[in-house]
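Apart from one protein chain that is not included, each protein chain of the complex appears where it belongs.
A, B and C are the chain letters, set down in written order, and residue numbers restart from 1 in every chain.
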Amino acid sequence: MGSDPIADTALLEQLARDVLERSCGAEVVASSESAWPEELWRALDTTGLTRVGVSEARGGAGGGWAEAAAILRTAARYAAPVPLAETSVLAGWALDEAAVELPGGPLTVARGDLRVERRRDGWILSGRADRVPWARESSWIVMFVDRRDTCLVAAVPSDRPRIVRSLNLAREPRDTVICDEIDLRDLPVAELESPTGLVSRGALVRAIQMSGALDRVLELTVEYASVRRQFGRAIAEFQAVQQELALLAGEAAAARAAADEAVSAVAAVTGTPSTRAAHTRREEVAAAKVRTGIAAYEGARIAHQLHGAIGITFEHQLHHFTSRLLSWREEYGNERRWATELGRLLAAMGGEGTWRRLVTAGDPVAP
Amino acid sequence: MGSDPIADTALLEQLARDVLERSCGAEVVASSESAWPEELWRALDTTGLTRVGVSEARGGAGGGWAEAAAILRTAARYAAPVPLAETSVLAGWALDEAAVELPGGPLTVARGDLRVERRRDGWILSGRADRVPWARESSWIVMFVDRRDTCLVAAVPSDRPRIVRSLNLAREPRDTVICDEIDLRDLPVAELESPTGLVSRGALVRAIQMSGALDRVLELTVEYASVRRQFGRAIAEFQAVQQELALLAGEAAAARAAADEAVSAVAAVTGTPSTRAAHTRREEVAAAKVRTGIAAYEGARIAHQLHGAIGITFEHQLHHFTSRLLSWREEYGNERRWATELGRLLAAMGGEGTWRRLVTAGDPVAP
Amino acid sequence: MTLARAAPSTHELGALRAEVRAFLAEARAAGAFIPRCDSWISGHDPEFSRELGRRGWIGRSWPARYGGRDRDELERYAITEELLAAGAPVAAHWFAQRQTGPLLLRHGTEAQRRRFLPAIAGGDCYFAILMSEPNAGSDLASVRTSAEPVAGGWRVTGRKVWTSHAHKSHFGVLLCRTGPPGERRHEGLSQLILDLHAPGVTIRPIRLLSGESHFSEVTLDGAFVPDDMLVGSIGNGWSQVLSELAFERSGPERFLSTMPLILEFIDAAGPDCAPETAETIGLLAAQLWTMRRMSMEIARALAAGDAPAARAALVKDIGTRFEQWSVEAIRRVAGREPAPESADRISSLLAQAIAASPTVTLRGGTSEILRGVVARELASR
Partner (left out) sequence: MTLARAAPSTHELGALRAEVRAFLAEARAAGAFIPRCDSWISGHDPEFSRELGRRGWIGRSWPARYGGRDRDELERYAITEELLAAGAPVAAHWFAQRQTGPLLLRHGTEAQRRRFLPAIAGGDCYFAILMSEPNAGSDLASVRTSAEPVAGGWRVTGRKVWTSHAHKSHFGVLLCRTGPPGERRHEGLSQLILDLHAPGVTIRPIRLLSGESHFSEVTLDGAFVPDDMLVGSIGNGWSQVLSELAFERSGPERFLSTMPLILEFIDAAGPDCAPETAETIGLLAAQLWTMRRMSMEIARALAAGDAPAARAALVKDIGTRFEQWSVEAIRRVAGREPAPESADRISSLLAQAIAASPTVTLRGGTSEILRGVVARELASR
């Protein structure tokens, strides 16, 4: 039924899996709040996995959404506590679009209440952005300044703004970045076409990550249910447990399908992750964020219910995945925000138009 | 924990049960779409059960909300296909308030796009009301005409308007009543204080009925699950079935509690079902309609799931109850309408005010 | 079914869909049908089925020598989707196309294929699926209907229930016992093609709560089935049925049954709808998009000759729960009472959909059974 770019990424996924298996054990994840996992980052960086989706011309590793998705999904299966997506398909993409060479080290993106003013021979950046992923650990921060119909991007070394630490539910860094008249004159600045490209891309990234984390949550839960015994037998033999396991499997499969559908759609627009791809296929991206967000909650709920009390202890690894699921569904727009946007787009098409749009999902379109 | 008027109604409930057990068998319910159950109506009418909640001075049988609720709940347990609530606590109440003697026969109430105009020496009624319960079978219809801050009620013999037949999901009559310049001069007309009293009362009535129908649905399902065998044993022994049975029991209990709470609250305002009672305790009535409406759907869904295919055959009685549940939750405002109204009332009180209101639920208040 | 064909291009598929849509719009305008939910069960119209057959839209992926058009499975899928979304009356030929066709292509004799497949593809020959028995529910292995060997064939005795449209069909595929149950209870079952008009076959339609009667009870009192009407091999009925179930459970009818209501709702909403309405539409679409992909992945596997039973069960469980949810979601924000026979399209479609809602998680295996299938597969990974 048509060739699918997702199928061609198995080798890349295997590479990522090998690296993560070696460098991203449970103890790395557990201690990440207090210690930046430098070794993990270096392992990912030296294999080029931190730069997939950015053109080789700008110092990236090449590849498009399908390749990036394979890596991000795999990293999420290990709860890798590093800004992999932020460095590659978010900050890296923006720099690529802006024709700026990628700097070294982890990168991130900031958007919020930021503004620029022209002062004599250049731009001055002020304002603040909340919930910036890993700002404290990044070498450079790509600032997104919304303007009327476009978006100004500026790459700023992370020692220029003030950074106030904050966290998400998974205790991943989501910092506040405060810019007090940062002079952009000697820094790379460019204008992007779409002011909302970052949000679509961010939503797609989190959808992909959620589908990866859900696969892992399902694995952990199936394994636990087959090992754990109660009332004299493995709990997987209880019908009530089987019912829940099947529901969990359904959520994981749906999340996977939703993310795959969006990745196929976006990848079909163009080979490289351009602004337009995520934007042209905004409906599929919205659908993916909505469906994976629903699955994130249901999946986390069922997994904890089946794990019982052990699942909420810090020692057990389940919560690393469930807390990420519950954080990621909030980031770059929750289900309600995206469902409302998707609904508006479709309502404008009417019933027949909606049906046409639904059944052409995934079809290749011109960029 | 305080005496409860509900406890004193056991005898009345027993009387209703005896009458219904004799006159409201499954065949009466099954054939009610094609044949008005005259014998059932007469049995209820001769015992006075059709007029509880209306003062004896107007030809009623006396009693207040607690007594009326006991009867309505019991009638719902038998899916009694007659306008019992409409005759007593809806039409009967309005006539009572208007100081009009109750006419004989089944009564109903109509509200909708109705208007009156003054013409020389009296009122002329025009317009239409949709979804009027049992209009085709009623002797008189009490018309509610909304005015600015009040409500005009007029009792009209049912042969004056034109009646267009329609049904609800349970195939109970919900007719359209079309009034073409009906002269009200020789008919009882009065003005009521509250324009929305009917909606509150109707909502409370349907909540009570839903709780009764859910009790019966639970009984039928528990019985079925203990009798029906599959894979060599009673299905009630399967854990998956037990889980669902418990959920069904929970919905039935919650519906009962929600309806009881509202009945207690309204009954505590005054001994007779006055406008003000349902109005003063609008929050409890709203809560009851919301919670029973939720339970109606969940309960019906679970009962059908456990009954399997047999439950959807016309011969089986389950659907008489589930289709009423699904109809009644829509009538006099669905969950969304009442939840929104309740939420607005509470939001205006703020967090602390809401808490105070919640914990004084059921407390007696002055009329 | 295992033939590899070049997948149709997006352009070709689009043209096919456009053709089907144009036909449906015309038929609807001409009053040939009124769109309704659940039309693959409730919309029985032989004339309509024959018209589809004439156009080559039934059994399109089957070999041409059996009356098919040798087209890719994706074309059949696209036609099916268009018919369901439009709420067109496709019940008459539905079960024959969905189950009997693939069954005969996999297990039928050459004579059976030549006899039945062209008639099915022509929209002329309808099959009922005779599996469930009274008091057995989802426990298919407990089949008691028996086939006694007699000269030249079998005499079958027993009772089958919940067979869709048996009273309006020509033949039935009968799951029955031709030998003793083994230790795992699945042995000794076979599938026979039964002429529903044969002596000894009594069909009683079952009246449903909606007033309709699309199910029947079929009583077999020594009805004769000739030898050559055995499908596949003796005693292999259980495994044949299992792969049939994958076809039965994963199709788009498991999540598109309420599509006529959904599309009407979107149409009524319009571009300036309330946030709540928009959110509901978005939630509906997000789930539809997802299930479509899951279902198409299984269609692909089936076309390649696999029988992904657990994945099919999972799609049906998710899909039918979605159908129930979709009715509730629309009902919540639609702002009108469901009313059977109402002139308001949303009110009457809502009434239809609410009445059918309890059945969608029962037909084709209850949710509990499906989840058991999924859980067992998870455990064996």
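Just so we're on the same page, a residue touches a chain if its C-beta (ideal position, glycine included) is under 8 Å from a C-beta of that chain, and two chains touch if they have at least 3 such contacts.
Source: prediction; values computed, not measured.
*Asks:* So there's a chain missing from this view; which of the remaining chains does it actually touch?
*Replies:* For the complete complex, the undisplayed chain touches A, B, C.
*Asks:* Among B:V116, B:L245, B:A267 or B:L318, which residue is in touch with the absent chain?
*Replies:* The missing chain is touched by B:L245.
*Asks:* Which listed residue (A:R51, A:H304 or A:R344) would be found touching the missing chain in the intact complex?
*Replies:* Once the missing chain is taken into account, the touching residue is A:H304.
*Asks:* I'm checking contacts with the chain that's been left out. Which of B:A254, B:A267, B:A309 or B:L325 qualifies?
*Replies:* Per the contact definition at the top, the residue touching the missing chain is B:A254.
*Asks:* Take the complete complex as the reference. Which residues in chain A touch the chain that isn't displayed?
*Replies:* Residues of chain A in touch with the missing chain: 131, 166-169, 171, 174, 228-231, 238, 240-241, 297, 300-301, 304-305, 308-309, 311-315, 319, 322-323, 326, 330-331, 334-336.
*Asks:* Touching the absent chain: which residues on chain C qualify?
*Replies:* 274-276
*Asks:* Mind listing the chain B residues that contact the chain we can't see here?
*Replies:* Spelled out for chain B, the touching residues are 1-2, 218, 222, 226, 236, 239, 241-243, 245-247, 249-250, 253-254, 257-258, 260-261, 283-284, 286-288, 290-291, 294, 335-336, 338-344, 346-348, 350-352, 354-355, 358-364.
Keep in mind that, in the parts below, only the chains that are shown with their structure count from here on.
*Asks:* Which chain's centre, taken as the mean of its Cα atoms, is farthest from the centre of chain B?
*Replies:* Centroid comparison gives A as the farthest chain from chain B.
*Asks:* Could you tell me the distance, in whole angstrom, between the mean C-alpha positions of chain A and chain C?
*Replies:* Chain centroid spacing, chain A to chain C, equals 39 Å.
*Asks:* Could you list which residues of chain B touch at least two other chains?
*Replies:* In chain B, 238, 240 touch at least two other chains.
*Asks:* Give me the residues of chain C that touch two or more other chains.
*Replies:* If we look for residues of chain C contacting two or more partner chains, we find 368, 371.
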